[in-house]
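Missing here is one protein chain; the remaining ones are kept as they sit in the complex.
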Amino acid sequence: MSPTEILATNILSPVVLAFGLGVAATLLRSDLEFPEPLYQSLSIYLLLAIGLKGGAALSVTPLGDVLVPAGVTLGLGLLTPLTAYAFLIAVLRMDRINAGALAAHYGSVSAVTFLAAVTFGEATGDVSEGFMPALVALLEVPAIVVGLLLARGAHARPGEGEGSGSWAAALHEVVTGKSIFLLVGGVALGWVAGKERMAPVDPFFVAGFQGALTLFLLEMGLVAARRLRDLREAGLLLVAFGTFVPFAHGVLGVWAGGLAGLSIGGAAVLGTMVASASYIAAPAAVRIALPEAKPSLYLTASLGITFPFNLILGIPVYFALARILGG
Amino acid sequence: MSPTEILATNILSPVVLAFGLGVAATLLRSDLEFPEPLYQSLSIYLLLAIGLKGGAALSVTPLGDVLVPAGVTLGLGLLTPLTAYAFLIAVLRMDRINAGALAAHYGSVSAVTFLAAVTFGEATGDVSEGFMPALVALLEVPAIVVGLLLARGAHARPGEGEGSGSWAAALHEVVTGKSIFLLVGGVALGWVAGKERMAPVDPFFVAGFQGALTLFLLEMGLVAARRLRDLREAGLLLVAFGTFVPFAHGVLGVWAGGLAGLSIGGAAVLGTMVASASYIAAPAAVRIALPEAKPSLYLTASLGITFPFNLILGIPVYFALARILGG
Amino acid sequence: MSPTEILATNILSPVVLAFGLGVAATLLRSDLEFPEPLYQSLSIYLLLAIGLKGGAALSVTPLGDVLVPAGVTLGLGLLTPLTAYAFLIAVLRMDRINAGALAAHYGSVSAVTFLAAVTFGEATGDVSEGFMPALVALLEVPAIVVGLLLARGAHARPGEGEGSGSWAAALHEVVTGKSIFLLVGGVALGWVAGKERMAPVDPFFVAGFQGALTLFLLEMGLVAARRLRDLREAGLLLVAFGTFVPFAHGVLGVWAGGLAGLSIGGAAVLGTMVASASYIAAPAAVRIALPEAKPSLYLTASLGITFPFNLILGIPVYFALARILGG
Amino acid sequence: MESKNAVLVTIVAERLLRDRLTEKIRALGAKGFTLTEVQGEGTRGVHAHEFQGPSVKIETLVRAEVADQIVEAISKYFEHHAVIVYLSEARVVRAKKFGS
Amino acid sequence: MESKNAVLVTIVAERLLRDRLTEKIRALGAKGFTLTEVQGEGTRGVHAHEFQGPSVKIETLVRAEVADQIVEAISKYFEHHAVIVYLSEARVVRAKKFGS
Partner (left out) sequence: MESKNAVLVTIVAERLLRDRLTEKIRALGAKGFTLTEVQGEGTRGVHAHEFQGPSVKIETLVRAEVADQIVEAISKYFEHHAVIVYLSEARVVRAKKFGS
């Protein structure tokens, strides 16, 4: 495939087009809106489904094949918050609270971006390892903790009105927050039940998945476009951060994935995971531990800048890169 | 098939039976009710799914095959509001505001009635052209505009408290209203992506469709039956209008569809489209542009009279007619 | 299969694991929660789907094959509330109002427990008769009525503030309550439409079913676990009642099912139905007819004790028993 | 526009009382009401929403006499049902619309 | 903390007025608002939610003058739309936040 073909394959996929449709709806001031419970239900479905799929795959994968990729993923989860933090302090001269908050987001993962990458791989034939979803869980948690530590280190005084509880509460949220719980729980369930016992639920969780994801991206488009307003205030520096740092992380991830012995598709998906910024698990935990950090800052960056960047440009590039390094 | 067989095929279809079940629930004062978000989610799903299907079909249809049917559909969209309006003024002696409001509804389309017709065609073997959904979009918009013009012409003074904004707001609603946006957006998405790229989302949007439609018609039955109360006040004349005019439109549509070169199924479905009355897009736009028009009037007519009439009697008749004319 | 294998097959099924996952979420104080409309939508879907499946099966079953099982089911529906009532009065020395309330619950059926049993049978190869869902409807209604009679007999004075209306209202609720209406309505619809006409909706109602059930059991786990708190107050005697009586009913049901000529799977499923306690239809009716009865009592017993008991232990035991008696 | 006083009656009740209560207040002369789905916790601790769906909050603007009659009527449910009622002052225009 | 009086303006309206009303109250000086989805019944009996979705209840804490202007502005919709508005007293801290 030529670069342009790769880009086309991505932009013309139902998933990306649905995102564009959602953006269009907001820009045209259409009264289209998803009822809140539909949004919540789709996230529950998608997160659980990823987990189940990953767990079922894990149940038929020799542990040996997973160990190295898992270790590498963990390492990236500890490293990338630091690089993001350093960039924000050094280049954007951001205060340490907000820098730590953003670091937690950029170290962590966006499940939907991950899914878009997996889907893209299936469309181009670069299928990724079945156990990748399990790695998402591995990448998500430590990064958030590191990010909070970076900010909290700068900030002995506990969050207002919450006493020392806030820090514990935040850790509790990181580990039991609904998105991580569904992901990890799904992996555990699928792994314990095993591929065969999961077969009867496949029509619901596997066959229906792509369509549900498309519907969800329509809503993501509606939400992300609302963030565009805030972009102006955010300023060019934040845009630079929201594109450059993820890109660097992505390249790093693809390269490390290759070293870890992942397939071309696997390396590209790992790259996408590392490049992506969380906008569910991280914001929830950060809002608890760092109430003084600006939500408009981290939500605009991860949802308004980095998510579309990876979805439209990043993913195909990480795959192209994985081919060059891998093939 | 004998006429009675055709009627039976229709009445015994899950879709029509589900509607009956919903009516029964209301009449028996069952506490069954659909949570509002489920109703909204199902409409979003159905409208988007129709659009995607039509768009995907369009992507493999030579433009030439669509042009004539499209032109005819457009013509019917401009003509039928006028016939409805004339009937209301002449026969029901209705004031022009309410007549225009109703005209907008009866010129436009009921997506669910359209779907019931397509389903019926599949059951009887008279499959309709894949691009029919694209025609729904074509028929929906102009009819509403014509209806509003008919009323507004009679009524220089802008809608209270909204200044001249109201007219613009109504046009904006007509074009970007959620139901039309999802339909048109779906067609565009499916058409741009193309049949092949849409394949992975088919299990969700195509395989699941009939069941979701059945569930939706159960809710439609609940809603429509609540309108039956209002029927008494509405009076016989409105019932006459809500059955005779749609029927006349249906016959016209079947005949025009045949001339346009549509298959038997296609002509029958076009007839159903023309015969049906909108109860989502039109009411929303009319309520904005003509707040002084009586909602109980146009909702009772389209939802309480015409929808059941077409669903139970109209559709099989339009198909029988299409066979006679077409075969 | 050895007893341990049977137990394992059950505990390792996605359905039971999902329930466990839900319990875990509550115990870990995760912020995972299902939006209310999702819970309601899933129940509507599941109840309607069971009904449709049963009705479609009924349409291809010679009436003769159903009559005897139906009669036996009806008999059990009249008998089991009496045994439950007697046990509560004699052993727990419970007042007659609360005893009657509980009797209504334990005579009636838990649709989800029924489904778990059917699923288990499919996994172990002991498939049950297709018309079993129709029997659920038969078992549900009379039991509730008997339970209310037992309590009301003790209690001439009508429910406060409702005048004699309350008794009528309760009967009305029993027959038209949403869960029973969807079940019975689904059976009727599937039966009238017939297996063949139902085919187009199968992907939605049949293929997707197992997955939706799994999702629902996750929510059930969340809800049931919240009841565990109340267990302490409830006390050991209630726990004894909530396990012993269902077990006795289950054994009775399996045995009677065998006599009625049901297959091994059918007898085991009938046993599970009889053993299960309603926590939707019965509470709703009881709350109306017996407002003075303690909801915490009957909800804790049926949802917090008996549901998990049957789901985890009961079902495999009833199947093992059915094999011994049947083979 | 000149405004008049009216009483805002607020009822929070378990769902199954919904239709009985709305019929009651209409019968007592309320010209309308606004209904909101709510969750709640009280002294009774009936987690009714598990089998009834969410509780309902019913708000109706009426004149003083009607308000007292509504409170009276609802007190019948105090003993066995999850329900509360309270009154507050409100100023409305179009007083007729609310029976004042 | 020392508290000040503010006026709580409550608007219940059919959904299609939502954006027009929120823009209006912002324009008139409201510093914020809380929006709740509700169902309702009144004298008009427009069951608008069938095609508009649920009605909306908009509550905004403002100072007296602003409250009156809001009522004034909304009265424009009385003739043809399903909408009501009423005022009640409230005590707030951080009075500035609410323009008092």
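Letters are used for the chains, namely A, B, C, D and E, taken in the order the chains are written, and counting of residues starts over at 1 for each.
The rule is simple: a residue touches a chain if its C-beta (ideal position, glycine included) is under 8 Å from a C-beta of that chain, and two chains touch if they have at least 3 such contacts.
On a predicted model such as this, the values are computed, not experimentally measured, just so you know.
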Checklist line | Which displayed chains the unshown chain touches | finding: A, D, E
Notebook entry, point to check: Hey, which of A:134, A:148 or A:288 is the one touching the hidden chain?
Noted result: A:288
Item checked: Where the missing chain touches subunit A, by residue -> 36, 40, 159-162, 223, 226, 279-280, 283-284, 287-288, 291-292, 295-296, 299, 303
Item checked: Missing-chain contacts mapped onto subunit D -> 10, 12, 36-43, 55, 57, 71-72, 75, 78, 84-89
Next item on the list: Touching the hidden chain in the full complex, which residues of subunit E are there? Just list them.
Entry: 1, 3, 6, 8, 22, 31-36, 61, 88-94, 97
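Criterion: only the chains that are shown with their structure count from here on.
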Check: Starting at subunit D, how many touch steps does it take at minimum to reach subunit E?
Finding: 1
Next item on the list: Please give the intersection of the contact partners of subunit B with those of subunit D.
Entry: C, E
Note to self: So the centre of each chain is just the mean of its C-alpha atoms; given that, what is the distance between subunit B and subunit C in Å?
What the structure shows: 41
Notebook entry, point to check: Measuring from the mean C-alpha position of subunit C to the mean C-alpha position of subunit E, what distance in angstrom results?
Noted result: 46
Margin query: Among all residues of subunit B, which ones touch two or more of the remaining chains?
Written below: 35-37, 40-41, 203, 207-208, 284
Margin query: Using the touch definition from the top, which residues of subunit E touch two or more other chains?
Written below: 37
